[in-house]
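With one protein chain removed, the remaining protein chains of the complex are shown where they sit.
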Amino acid sequence: MSGKIKVGINGYGVIGKRVADAVSLQDDMAVIGVTFNHFDYRIQAAAVKGYPIYYGSNSLKITESAVHISGGLDDLIKKVDVMVDCTARGAAAANKPAYKKAGIKAIFQGGENHELTGVSFVAQVNYAEAINQQFVRVVSCNTTGLCRVMSAFHRHDWVKKARAVLMRRATDPWESHKAGMVNTMVPEMKVPSHQGPDVRSVLKDLNIVTMAGTASHNLGHLHYAMIETTRSLSKVDVCRALREEPRIALVRAQDGIVALNSVIELMRDLGRPRNDLWEVAVWEDGLTVSEDEIYMVFMVHNEAITVPETIDAIRAMTGIESDGRKSIEKTDRALGITKEFLRGIEHQKATSISR
Amino acid sequence: MSGKIKVGINGYGVIGKRVADAVSLQDDMAVIGVTFNHFDYRIQAAAVKGYPIYYGSNSLKITESAVHISGGLDDLIKKVDVMVDCTARGAAAANKPAYKKAGIKAIFQGGENHELTGVSFVAQVNYAEAINQQFVRVVSCNTTGLCRVMSAFHRHDWVKKARAVLMRRATDPWESHKAGMVNTMVPEMKVPSHQGPDVRSVLKDLNIVTMAGTASHNLGHLHYAMIETTRSLSKVDVCRALREEPRIALVRAQDGIVALNSVIELMRDLGRPRNDLWEVAVWEDGLTVSEDEIYMVFMVHNEAITVPETIDAIRAMTGIESDGRKSIEKTDRALGITKEFLRGIEHQKATSISR
Amino acid sequence: MSGKIKVGINGYGVIGKRVADAVSLQDDMAVIGVTFNHFDYRIQAAAVKGYPIYYGSNSLKITESAVHISGGLDDLIKKVDVMVDCTARGAAAANKPAYKKAGIKAIFQGGENHELTGVSFVAQVNYAEAINQQFVRVVSCNTTGLCRVMSAFHRHDWVKKARAVLMRRATDPWESHKAGMVNTMVPEMKVPSHQGPDVRSVLKDLNIVTMAGTASHNLGHLHYAMIETTRSLSKVDVCRALREEPRIALVRAQDGIVALNSVIELMRDLGRPRNDLWEVAVWEDGLTVSEDEIYMVFMVHNEAITVPETIDAIRAMTGIESDGRKSIEKTDRALGITKEFLRGIEHQKATSISR
Partner (left out) sequence: MSGKIKVGINGYGVIGKRVADAVSLQDDMAVIGVTFNHFDYRIQAAAVKGYPIYYGSNSLKITESAVHISGGLDDLIKKVDVMVDCTARGAAAANKPAYKKAGIKAIFQGGENHELTGVSFVAQVNYAEAINQQFVRVVSCNTTGLCRVMSAFHRHDWVKKARAVLMRRATDPWESHKAGMVNTMVPEMKVPSHQGPDVRSVLKDLNIVTMAGTASHNLGHLHYAMIETTRSLSKVDVCRALREEPRIALVRAQDGIVALNSVIELMRDLGRPRNDLWEVAVWEDGLTVSEDEIYMVFMVHNEAITVPETIDAIRAMTGIESDGRKSIEKTDRALGITKEFLRGIEHQKATSISR
């Protein structure tokens, strides 16, 4: 394991546990330990997987335990090259001084502010910016999804003005018994919602405005985007740009993938761990291109989408790989990220059923 | 009752039962009968209210019954001046020949096509168009809501291009045990969704594109609108235009009205029948006006919003009132439709709580 | 108003606002004031109704306000004969000393313990116990529902052992945007759940065990009861006993009332304020009686069911009416509580439809 990047995960929650599994699948990095503050089934499941367990707080003590505890956060800090901080919003910022003092690199999540690191990261947009940085923020799920889609167009200077309406999921599955909402929708009062400005921390000169709300489900976010273009484009142009962009996968309602639940069912059928969708799923048959505007709808799986970004950030920050495209390809190959979930789907349009 | 307009309601469902109650509250029209095809609690509740009951189908026969049956649809047709056809989508069109043959006027719902009547109606936009017409279509709930909001701006020639994303409710409360969806969202593939073109059957030269989807709740629809303007406007301009427009009521998140369920709870607290929201509820503190664009979010209560429109359509078609504004005021007074749900809300901003 | 009982409502939430409206409908009592701690649409709606508004906390100060504030809780205490304490669980107990010191009577809600008052109340079971008491606890919604149903059988000494499984609603409608759960069920670990023992604070010698859980909706609770009987009963016996018991209304799936939402839709159609169900709704066609056991299912509307109980408690505690049946009848008449929601439903079974 000597040549591998030593990675710690501080906070073994929705993101932390996925990052741990993704790190384990790479051949150039290893999970040195994960931390926890609550002792429940999740940490036991981590022990089952063989991850060394540390206390998230240095003052925590467990006198007797079903799992072996290897030490406190301070102990873990001493052993790692990179700490992926997946603790709760706000808590993460408070950990930065300890990482700085120890001279280790650290990745923060999108719940933190851009100012915390000065570098906000989406691999396919600004990998180079993160190279050899000590602190990097992987932006939030919605911002990541928007950056991927918008960069497909922005790199061709096609975007005059982008407008998006994001319908968020109410809560995450694991805490759906104690959080969330019942039978309603909540509109966000702030316009632009925070995602619009946050996208510009990565895609710095994009003209984008976002509105947001929350709906009564827990499967992921649904984005509607309307993108005024600087030139007249065809649907073929737009689909090609999306296909060329990493980590965007086209899906089709005509294949029965008609809703968030059918995307997740496809992930289940394909054997994805935890039915995770790491890609942005863009509906190809919901994509309409008029003379000067693109209309599209896509799903962002908030539990999973930032996980491959985090792997790439580790490579950039440690300088183990200077070419973003190569890191993305390596990560994607290890996880099984794809541009097309289904083989031969291109030809299905010609399919007809006669009786 | 001799001088009153005689109104029949064909189809006593979500809309039909509300139209019957609304007609009953007017002093210039009366419910002559309502029809049904299914014998259940709803028709018994109609009988409790004293509405004469007819079979929706002429071939239906009930040999013995808990409610008195006054006849078939043909019998009802002979007794009315205006039939409000609230039968299921598609069924309504098939009834038109019978109405035509009997020489009575008929109102159809938004589920039917514009071509069925040639006149699509939203009282505050085109009341005059319906005067003395035999057949009029009251447009659907979403189209009605969009027409009210857009007409507030369009009558000042402010709208350069309007974009809206509509999140529909999954199903209606009464049938929520057997319809709808669970824990998902369904994006609509067609762009524009049918509401955009449908708005133009009323506001004929409005530039509007709509996208749509469905969410896992049953309380009503939530619209996000982004309206590019022809001139620079202030939030004061926009709010004034909305306040001057009938049947739009401003609500505020700062008053605790933060979601669909809190709008409905307010309707419950105010004693509204069936907690109906006849107005479009626009969030005032969610309304943002930039140099050249208005961003806003509003609720359309699909069970209720077209009910006052139907009352006005009856007046226009029978010619009993030629001035649209007067009919709207009369209807609104009878139902209790308002521009402000809460007294003194303007002053609340100055409220402070000290301990 | 001199001869009327002066009632204050401390806490204008889900229960408090309904108690205020119910008191207003009685001819022997009047609302002197209601208190609040949060300034939002609910208190504005109270002001619209004309209820005098007081601060719930004596230290609260509103310097300027959309509604007139008549004083603090201490001021209201001085003006009332009875305070109905509808504040949050736990807070209520802390208020008791102030009521005691002022020498006023007070009613507490089912969230408090039996020990707080020593008298736990369900009007049709133990009205006499509350007569002239200073402090009475109206038991919780589920306990009230169980007491009503069980007393119908227990008064005939029919109950050998009752078992019930209660599926609770996730949260109340007004707070469904910020509370509750998404797409799950939560089983309660404690057996018996608190309702079983709590029923025995009213029906002291009933043999009952309850299990509980929570489901992903907000319309009310659903109870399944299996009651072993001391003698062989027929369904006719059981239905008669239920019909003779106050505040139990039979509903039938064959009338289309097949789920919680259809019960609520019926309440909407019947014009009930806030679609409240004050009765226990027992499914008549879901009721099965075997040789030695009754199987039944019923709905308890948690927002509403304790409201008539509170009115009766006011009468008992003030001694204005010593006969429980008379108080119940008076309350029920004022509110419109019924034994049968639908006229003639008995004869519907004979109805047939031929084409």
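Order of writing sets the labels: A, B and C. Residues in every chain begin at 1.
In this section, a contact is a pair of C-beta atoms (placed from the backbone, for glycine too) under 8 Å apart; a residue touches a chain by one contact, two chains touch by 3 or more.
Because the structure is predicted, anything quoted here is derived from the model rather than measured.
K.L.:
Among B:T87, B:T144, B:S193 or B:N218, which one is in touch with the chain left out?
P.N.:
Among B:T87, B:T144, B:S193 or B:N218, only B:N218 touches the chain that is not shown.
K.L.:
May I ask which residue of A:I264, A:L277, A:I294 or A:M317 touches the chain that does not appear here?
P.N.:
A:I264
K.L.:
Check each of C:A152, C:L203, C:L260 or C:I337 against the chain that is not shown and name the one that touches it.
P.N.:
C:L260
K.L.:
In the whole complex, what residues of subunit C lie against the chain that is missing from view?
P.N.:
Looking at subunit C, the ones touching the missing chain are residues 163, 165, 167, 181, 183-189, 191, 209, 211, 213, 215-219, 222, 224, 226, 253, 258-261, 283, 285-286, 288, 293, 295, 297.
K.L.:
Mind listing the subunit A residues that contact the chain we can't see here?
P.N.:
The missing chain touches subunit A at positions 17, 38-42, 44-45, 47-48, 57, 59-67, 173-174, 176-177, 182-183, 255-262, 264-266, 268-271, 273-275, 341-348, 350-355.
K.L.:
List the residues of subunit B that touch the chain left out of this view.
P.N.:
Within subunit B, the residues that touch the unshown chain are 170-171, 173, 176-184, 186, 216-218.
Convention: only the chains that are shown with their structure count from here on.
K.L.:
Select the chain at the greatest separation from subunit C, using centres from the mean of Cα atoms.
P.N.:
Computed centres place A farthest from subunit C.
K.L.:
Between which chains do we find the greatest number of C-beta pairs in contact?
P.N.:
The largest set of C-beta contacts joins the chains B-C.
K.L.:
Mind checking the centre-to-centre distance between subunit B and subunit C? Centres are C-alpha means, answer in whole Å.
P.N.:
35
K.L.:
Which whole number of Å gives the spacing of the CA centres of subunit A and subunit B?
P.N.:
Roughly 41 Å separates the two chain centres.
K.L.:
Give, as an integer number of Å, the spacing between the C-alpha centres of subunit C and subunit A.
P.N.:
That pair's centroid distance is 47 Å.
K.L.:
Which subunit A residues touch at least two other chains?
P.N.:
Within subunit A, residues 181, 183-184, 186, 216-218 contact more than one other chain.
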